[in-house]
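This is the structure I have questions about; it appears just below.
One protein chain omitted, others in place.
We call the chains A and B, going by the order they appear; numbering starts again at 1 in every chain.
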Amino acid sequence: MNEIVKIQGMYKSFFGAKALDGMDFTIYEGEIHCLIGENGCGKSTMIKIISGFHPFDKGDLYINSKKFGKITPIEAMKEGIQVIYQDFSLIPNMTIAENITMYNDVYQNRMFVNRNKMRKMARATVKKVNFDIDIDKYVYELGVAQKQMVAICRAMALDAKLIIMDEPTTALTSKEVENLFKLVFKLKENGVSILFVSHKLDEVLKIADSITVMRNGKSVYNSRGDKISKEEMVYYMTGKKFSEERYSYIQADNNPLLKVKNYSLKNKFSDISFSLYRGEILGLTGLLGCGRNEVAKSLFGLIPATNGSVEINNEDIGIIKNVGHALKYNIGYVPEDRLTEGLHMEQSIADNGISRIIGSLVDKNGLLNMKKVQEKKKEILSLIYIPQLKPNNPARSLSGGNQQKVVLAKWLAAQPKIFILNSPTVGVDVGSKTEIHNIVKKLASKGVGIILISDDIPELMALCNRVLIMNEGHIINEKIIMDTSMEELSELIAINYKEVGKAI
Amino acid sequence: MKRIIKTNEFSVAAIITIIWILFGLVNPDILTVANLYAITRASIISATFALSCLLVLLAVGIDMSFYAVGCTSIYVVLNYLVKNKMFDTPLLLIFGASIVLAIILQLINWFFIDRLSLQPFIVTIGSQSLYKGFLLAFIGTTYITTLPTSMKSLATKYIASTTNSSGITSNLHFLVFIVIIMYVLMHLMLSYTRFGRNIYAIGADVIAAKRAGINISKTRFFVFLLAGIICGIGGMFQVTLNRAAVPADLVGQELMVIAAVVLGGGMGKQARGSILGTALGVILLSLISNSLILMKIPSYYQQAFTGIIILIGLVIQSSKGKEQAVD
Partner (left out) sequence: MKKIVTFVHNLDQDVKRLMGITIFVFVAMVLMRPKLFLTSNNFTSMGYQIAEIGFFSIAMMMVMVTGGRDLSMVGISNLSGILAAFILHDAFVKELSGLMLFLYILMAIIVSIAVGITCGFMNGTIISKLGISPMLVTLGTLNLYTGIGIILTKAEAISMFPKEFLYFGNNTLIGVPIPLILLIAALIVTAIILNKTRYGFELKFIGSNYKASLFTGMRNKNVLLKTYVYSGLLSALIGLEVLARTDSAKADFGTNYTFQAILCAVLGATNPGGGYAKVSCLALSLITLQFLSSGFSMLRLGGYFKEFAWGLILLAALSVNYFVEQRKLKKS
C-alpha cells in the first residue's frame, strides 16, 4: 500500500517549548486516519508541518515516498495535500464558484480569469460531493455548514490526495455531520486519504480506519482496524485512567437559585425552562447549532430573549435586558473565545484581572483608589497559579491555559452567584484543565450555582451533577450524572430527535 | 431582480435619479444636455483619482496622499521642462515622466504600509504632508501658466458640443472619453484577471489569501504601482484642464473623493468594490455641487449640504447591515 505521508522521529520546538518530541506517523493511500489528543499535544503542529507552513527541527519527512528536508506550502499543494482549517479561510465577498476554484487558479497562476470555465468546474465539483447549492451565491450569505462544504469542494478542485480536516464537526448539526461522513466515505472510495483531526471520540470510532493518539508531542497509540474503546482512548490521551470520580452534590436548598421559565429567542431557542440550585454544576450540552451558546449569552444579557422570564432567588426579574442587568444580579460569564471575547491581549495581565471589578475600586471623590487597585491586583492573581508570573506583561504573553485562568480569575473577583462557563477548557493544556476544574468545584462547594456549557463528555461526566441536553433550540433531555454513563450521554446528544419522532 | 435592488449601487443610482428630478423641478437647466457636459467635465479629475483611491482601499485601506502624489509628479516634470524651455516635448513623454514619478511616490507608501505594517490612513496623511511640503519648499511655488504646446492642444479637445437656447456652447471634453476607458479597463482587470481577484482576496481576508498561496506583498506592490500610474495621469489631467500648474492645489480636498468611493460601496467586508459604485459615487457628489450652484443656492451652503449627504449615505449603508471596516 502506498504511503502518502510518513514521518519518523520528528522534533519541533517553539521558543524552547517542545511541540513534537520524537513523533512517528504514517498515512496510507485511501485510508481515513484519525488523529486525536488533548489540546497542546502537538496535533496542530503536525498539520502545519505536513502542509508546509512550519519547518521542522529534526527528523524524516516523506511525502509520496519522496524525502523532503523542508517543504513549502506550494510544494505540499503540488503533492496533493490540502488542509481545511477550522475557520475555512474562505473569501466572503466572492461567490461560491470563485472560492471553489480559487486555490486551483492561484496555483495555475494564469493571468486571466475565465468566468465560464470557473463556474463549470465549480458545478462539477459540487455535483461530485452531492452539494446542492447555487454556485453564484456569495459566501457571506452562507451558513457555517455550507461554508465547510465549499471549503471541501475547494480542496477537491485541486485533485487532493490527502485532505486534512481540522476539527471539522465543531460547527455542524447532527444531520450535517452525517452528510460529512457520507462524503468522507465517498472520498475514500475515490482513493483520497483523509486525516481527520478531532477530539470527538464517537465520531472517530464511526469513521476511522486507523487511529493515532498523541500526547506530549509523541504518538502513544496507533492502530489500524483494532477495536479500541472510548475509555481506552481517554486513557491514552490523558495518561490517566478515566476518572470514576463524580461531582458529589447534595441539594442544600429547596429554593432554586435561578429559575428560567419559557425563555425564547426567535430562531435560536424556544421554551427553555429549568432550575439551578445552589452548589450545582449544571451541564448544558448538545451539538453545535442546538442553541446552547445563545441561551448562555441570553442569560448574561448579551442577546436578550424575546419571550419568557427569569426568577432569581424567587424574585421575578422578567427578561435579562442587557449585560448591566445581568451583572446587577451577580451573574458571571466566561466566554467561549478568550482571544476575541475573553481577554484584552495587549493590556497587562494585572489590568485584565481587575477589569471586571474596576467599578468597585472608585473612591467617593470619583477617582480610582490606587492603593486598593494594587491590592486587588495581587489578590486576584493569587486566586490562580501561574508559574513565573510577570503581572505587568501583556496578556498575550501567556499560554492558552494560563490565559484562560486569568479570565476565570477576573470573574472570580466579582464573586458571582450564578456562574456561566462556556467551553472553558477548549484549547487548554491538560494541567491547566485540571486546575480550572478544581476551581469550579471549589466555587460550587461555596454555594455558587454553575452552568457549564461543554462539548467534552468526559468533562461533563467529571464535573456536573446534572446535564441538560439541547437540540434544535429545545431542551430535550435531562440526566443525573450518577445515573448515566459516557456511552449513554453521547448517544443522547447525537440522536436527531426530529427523526426519531420524539415530542419537542 | 431582487438581488439587484438590494445592492448598494442601486441605492446610489436611485438617489442620483431622485436628486436629479427634484433639483430639475427647481431649475430645469439642470436637466439639459449642456449641464450634463458641465457635470462630466467637473468630474474628470475626481473620477480619475477615485479610481486610485478605490484600488488602494480594496487592498489595504484609505489613501490620503493621492492628490499630493498627482500634483507633485506633474509639477516637478513641468517645472523642469519650463525652466529648460522644452516646450515642444511630446505629450506621451510628459505623461511618462509624470507617471514614473508618481509611481515612485506611491511605492514609498507601499514600503511603509506593507513592509512596516503601518496603518494606511496615518502613513498617507504623513506622505501627503511630506510630498506637498517637499514640492512647495524645494521645487517651487509659482504658477506655471505657459504649458508645453502638446498639453495646450489637449486642453481644448472636445468630442461633442451642444448649444443651448441662449447661444452658449457647452462641450463634452475628450478626457471624459479617456476616463471612461480607464474605468472600463479597471473593471475588466478587477473582474477578469488573477491579479484583480487577488486584490479582493487580500482585502477581504489576508490570512485566507496567504493560505491560498497568494503573495501578499507582491500583490500590494502592484496595487500601489497602478495607483501611482493613475495618480500621475490624474495630475496631468488636472494641469491640462486648468491650463496651468498650480502646485498642490488639489491637496486638502481628498475627503470628498474618499466619501464618493465609500458611498459607492468600496469599503467594508462585503465590498465588491464595484467600479460602477465608484463612478456613481463621484457622479452623485459632482451632481450635488453642480446643482446647488444652478439652483442659486449660495456656495457657502455647499459644505453643509455635502456633509449631510455623506451622513445620510453612511446611515443608510449601515442600516443595511453592511459592516464598515474601521481604519
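Definition applied: contacts are C-beta pairs under 8 Å (C-beta built on N, C-alpha and C of every residue); 3 or more make two chains touch, one makes a residue touch a chain.
Computed from a prediction, not measured in an experiment: that's the story for all the values here.
Residue in contact with the omitted chain (choice from A:K182, A:K321, A:H344 or A:K442): A:H344. Touch with the chain omitted from the figure is made, among B:Y158, B:Y192, B:F221 or B:F305, by B:F305.
Considering the whole complex, the residue from A:G42, A:G217, A:P335 or A:P424 that touches the absent chain is A:P335.
Think of the hidden chain as still there; on subunit A it touches residues 302, 323-324, 326-327, 333, 335, 340-347, 351, 355-356, 358-359, 361-362, 366-368, 370, 393-394, 396-397, 410. For subunit B, the list of residues touching the undisplayed chain reads 62, 112, 116-119, 121-123, 125-138, 141, 252, 255, 258-259, 262, 267, 298-308, 310-311, 314-315, 317-319, 324-327.
Keep this in mind: only the chains that are shown with their structure count from here on.
Residues of subunit B that touch subunit A in their complex: 191-198, 200-201, 204-205, 207-209, 211-214, 269-272.
Interface residues of subunit A, counted against subunit B in their complex, comprise 73-74, 77, 83, 85, 89-94, 98, 102-103, 105-107, 109-113, 115, 138, 140.
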